[in-house]
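With one protein chain removed, the remaining protein chains of the complex are shown where they sit.
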Amino acid sequence: MMHVFANFWLGKLNLQALPPNAIQWFGALLMISVPIGLAVFLTVTKRWKWLYKEWLTTQDPKKIGVMYIIVAVAMLLRGAADVALIKTQQSISVGHSMGILSSSHFQQIVTAHGTIMIFFVAMGLMFGLFNLIVPLQIGARDVAFPFLNATSFWLFFSGMVLVNLSLILGDFAATGWLAYPPLSELRYSPTVGVDYWIWSLEIAGVGSLLSGINFLVTILKMRVKGMNLMKMPMFCWSVLGSTLLIAFAFPILTVCLTLLALDRDIGTHFFTAGGGGNMMMYVNLIWAWGHPEVYILVLPAFGVYSEVVATFSRKRLFGYTSMVWAIMAIVLLSFIVWLHHFFTMGAGSDVNAFFGIMTMIIAIPTGVKIFNWLFTMYRGKIRLESPMLWFIGFVVLFTIGGMAGVMMAVPPIDFQLHNSLFLIAHFHMMIVGGVLFADFAAITYWFPKIFGFRLNERLGRIAFWCWLIGFLLSFIPLYILGFMGATRRLDHYAAGLGWQQLFIVSAIGAAVIGIGVGVQILQLVYSYFSRRNNLDLSGDPWDGRSLEWSTPSPVPFYNFAKTPHVTERDAFWVAKRHNLKDTRPYEDIEIPKNTPLAMIIAAGALAFGFAVVWHIWWLAVIGLLTSVVSLIVRSMDEHTERIIKAEEIERLDKLYSGGLSR
Amino acid sequence: MSSLRADDVDVLVSRHQPEQATLKGYVIGFGSSIILTMTAYLLARYGLLDKPIMVALLATLALAQFAVQLIYFLHVGREFSPRLKLMVMLTMMLIVFILVAGSIWIMNSLNGRMMNTKQMVQYMNNQNNL
Partner (left out) sequence: MSEISPALRLARTNKLIAKYDKESKTIFGFWVYLMTDCVLFASLFATFAVLRHNTFGGPTAADLFSLPYVLAETLALLTSSFTCGLAVLSAQQRHKNRVVFWFAVTFLLGATFLALEINEFHKFVAMGDSWRRSGFLSSYFTLVGTHGLHITIGLLWMAVMVAFVIKRGITDGTLKRIRMLSLFWHFLDVVWIFIFTIVYLFGVIKV
């Protein structure tokens, strides 16, 4: 009787779900202490109401963007902590020594590292930038669907919470970040780890899909009058490419995860070893999403570099049209290469050859972009400030990593390197060197626009050098280890292999990167407290080219007091050079009202996800109902906007552009 | 623009208006969909054609009905320039083609190179004998 009772209310949840050993207890306590610490801080400083009104219920894309970036940075720290454990284990778990982690725990950490870094750091920073910059660059006051945008963020947040809950209750997938079956099937992974993985990605993935649709429509439908597509800043083009990929790739992920969940929960045979399932179909489907995902992340990064290089070289971007074509070529090609992730699965040589050649072809548009940036710098008046440093670091790393990629595009070579640390070195060079460096460049570059003061340049440079040197130290050994036969997710190896020195060098490199992260945190804190010396009063600290720099810093909530006037590319640059003044009258502005419903919908999704992981069906029903009812309530509401009068806008505009800092 | 006349206004405004539905369109769409469905059904149930011809015919009928419903129910192609809806749809169709055709090609290639059950049993027996 007691058993049935507990089974109904708690599903599979019981005391054994608590962490089994000291290291895992430490992780769990750390995870609990963060929200508790935040809650105490908010209570002591009496900021709950402020948090609710200014942030939790906001529909302003700039604030949502900031929240994305805060979550992503917190997750970067979590991912970095995972790295510390991985690298320690790999340096000392040799021969008779078994290191500090059990094999299964090590695999969980590696899986969590990959999952978190891709879905909650890289994607989070990317969506943060979309929110902050896209509306400003196209001269819009908002995104196409503000409420949907807030919902997307909160779904992302819910997915993040679910991943981190696995530290406290139960375990995480020990399957690698893409959880191939049959290992990820119930039979071989009977704990809730894979379920946490599935449902956090499912929830965050729906958020990403909705966000992708939103920004696609924003760019296609909300550009200011006069800005046709070929006059858009290059960052917006790259976002357009990225959102097209999101819209058409993320549904595949949703299906793939759902089918795996059905296999685990209701006994279907999609990917099982028996029963007429086909596990190779999982690999096929997940990479049909997974390869476009790489370009979803890297295209906006390319866009950031295009902005940074043009601004800091004080020149028009070289080869604008070829850049656009390169982006669109990459969008298409990225859907025709997915098999290169599983050359070794045993398709015929015709199939492997086709996808190998397509993979090599994708290097061409990418090369076009690299040369365009270099030609933009050629004879430009280059200022080597830290965003530019990140760009140069990117060119070096991305070229090395890219060449390694072309190597692996040759199927026979891939047969040797597949699943080795060589591959790990390759894709970290692309994602850290390509995406993360771009995010750092972007944060440095646009920080004054959002917060009204610059980040400390000196600390920024130190952080950059730590990252670059640490990165090379950490990953060049992995290329070598890969050639020597070291596989990925390796938690123990024989002493006679002679790999230990290289693993230790790699760990030292990771530590140097860690110092870089520390310096970046210091940079944020220091710049905040010394902000009076770094204030950006002009609104245009870098002599920028696109519309966002025409607004005062920090950007007012309405973005533009008057809709900007655009006739050609680099509209603000042209306006500055010709000293154009806008004499049109102010107009009323519509602003979406705040609402907690977006957060409630996502909370319902979180409850649903958690409930399905633990088979607590009553909670699943409640969670789902919460989301659906909130959605219906919202859809019935026809008064979701408020009007701000022209006189008020005029008053605020004079106040802000008068150089008064808030 | 200051000499805007009433006719111009109508033209200008109609270019921004959502596509208007018409009874004629729905009737044509419904009628032809019924005919196409019934043809496909009767073919599949009573048709005595070779399988490849049958497949080709049924696929053609499905695509025809797809086109009919796109035009008459979903009003595809009736928007004014830039035809964003059409462009997004064509992109989607390209991606869907790549995904479905590619998956089938890849999976058939993989399946064709797998042992069937008989071969596998034989292989396992050989392994045991060794």
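To keep things simple, chains are lettered A and B as they appear, and every chain counts its residues starting from 1.
Here, a residue touches a chain if its C-beta (ideal position, glycine included) is under 8 Å from a C-beta of that chain, and two chains touch if they have at least 3 such contacts.
As the structure is a prediction and not an experimental result, all values here were calculated from the model.
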item	value
Hidden partner chain, touching residue among A:130, A:248 or A:614	A:248
Among A:153, A:237 or A:270, residue touching the chain not depicted	A:270
Which of A:209, A:345 or A:442 contacts the chain that the document leaves out	A:209
Touch list for chain B against the chain that is not drawn	1-4, 6, 9, 12-13, 16-18, 20-23, 25-26, 29-30, 33-34, 37, 40-41, 44-45, 47, 51, 54-55, 58-59, 61-62, 65-66, 69-70, 73-74, 84-85, 88-89, 91-92, 95-96, 99-100, 103-104, 107
Residues belonging to chain A that touch the chain removed from view	144-145, 209, 213-214, 216-217, 220-222, 247-252, 254-256, 258-259, 262-263, 266-270, 274-278, 281, 285, 288, 628, 632, 635-636, 638
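Going forward, only the chains that are shown with their structure count from here on.
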item	value
Whole-Å gap between the CA centroids of chain A and chain B	34
Chain A contact footprint on chain B (complex, rising order)	84, 91-92, 94-95, 98-99, 102-103, 105-107, 109-114
List of chain A residues in touch with chain B within their complex	220-221, 244, 248, 252, 278, 280-281, 284-285, 288, 332, 335-336, 338-339, 345-348, 350-351
